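Below: one structure in structure tokens.
Only one protein chain is missing; all other protein chains are in place.
Right after this comes subunit A.
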């Protein structure tokens, strides 16, 4: 079933790319379309972070080493670290806390 998801995501994402190159530019010039399209990735990424950090086993919320990992990512971003450094800092922090705990 994972393959079905992979293929659906692939076909859909490619269709979205083709649509952009093919649709008349006037669609983009509507400010409402532009605003929603700008905010959509913001909302989704923020939600993904929340789910990723707080969801426990099954349908539950937990606070654990992942929150510290997220904190480390914030610090790295404030220091203008590149993507890979942010990801590694986050992983390393969570790993060290689990090792200590």
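FYI, a residue touches a chain if its C-beta (ideal position, glycine included) is under 8 Å from a C-beta of that chain, and two chains touch if they have at least 3 such contacts; residues count from 1.
To be clear about the criterion, contacts and distances are computed from a predicted model.
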Options "Response regulator receiver domain-containing protein", "Sulfite oxidase-like oxidoreductase", "WD40 repeat domain-containing protein" or "Branched-chain amino acid ABC transporter permease": UniProt name of the undisplayed chain: "Branched-chain amino acid ABC transporter permease"
Footprint left on subunit A by the chain that the document does not show: 1-10, 12-14, 16-23, 25, 27-28, 31-32, 34-55, 58-61, 65-66, 68-70, 72-74, 76-77, 82-84, 86-96, 98-99
